[in-house]
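Data block below; observations after.
Only one protein chain is missing; all other protein chains are in place.
Let's look at chain A:
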Amino acid sequence: MAANARVWRNRLIASTILAVLVFGSLGVGLAVGLFRPTAQQTVEIGGPFTLTDQNGAAFPDSNLRGKPFTVFFGFTHCPEVCPTTLWEMSEALKALGPDADKLRVLFISVDPMRDTPDVLSRYMQSFDQRIVGLTGSEEDIATVGKAYRAYWEKILTDDGDYTMNHTASIFMMDADGRFIGTIAYEEKADVRLAKLKRLISGS
């Protein structure tokens, strides 16, 4: 009877170990499968565009070859997210020191009707001068927005005015214009800086 119980106990232990092994490896496999897409950059974000910079000059995406860059979509009638993000990126560029010149930072307006090059030019003076403000026709903006899978919509306020909902993440792109990852709004300063350093070093 005692011997029988021991056999059962051994079987129980063996099957428990087997179950842990099977489910454990399943879990690892699943995790690897889940994380692979971001690690291998299979997400198609980015693409060609031609916009107008804050000085009124044409700015094609070919200007961006050879250096990694970041893209942020916003608008100047934005109370919080846009000025905060531009300020945070200005601070990050400052913190990067000389390495900041190995990076381009773009701010693309999703409100081209109000954000003319003149308006952008004035607005961008409050931030790091290396940040490029871009605008364009509604079609130009739609094209670049689609390429980056950015989302925005006008929200009408009571008297015919409007504000906007929009993608608030920063897209990080490598020197060949390939999507590397995003920086979320309210990401901590050190995390943001670490991500930008990695983007610059190309690893």
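Here, contacts are C-beta pairs under 8 Å (C-beta built on N, C-alpha and C of every residue); 3 or more make two chains touch, one makes a residue touch a chain; residues count from 1.
Note that contacts and distances are computed from a predicted model.
**Q** The chain that is not shown, which UniProt protein name from "Response regulator", "Copper chaperone PCu(A)C", "ABC transporter ATP-binding protein" or "Metalloregulator ArsR/SmtB family transcription factor" does it carry?
**A** So, among "Response regulator", "Copper chaperone PCu(A)C", "ABC transporter ATP-binding protein" or "Metalloregulator ArsR/SmtB family transcription factor", the name matching the hidden chain's UniProt entry is "Copper chaperone PCu(A)C".
**Q** Please give every residue of chain A in contact with the chain that is not shown.
**A** Touch with the absent chain occurs at residues 76-81, 83-84, 86-88, 91-92, 94-95, 119, 122-127, 151, 155, 157-159, 161, 163-169, 182, 184-186, 188-190, 193.
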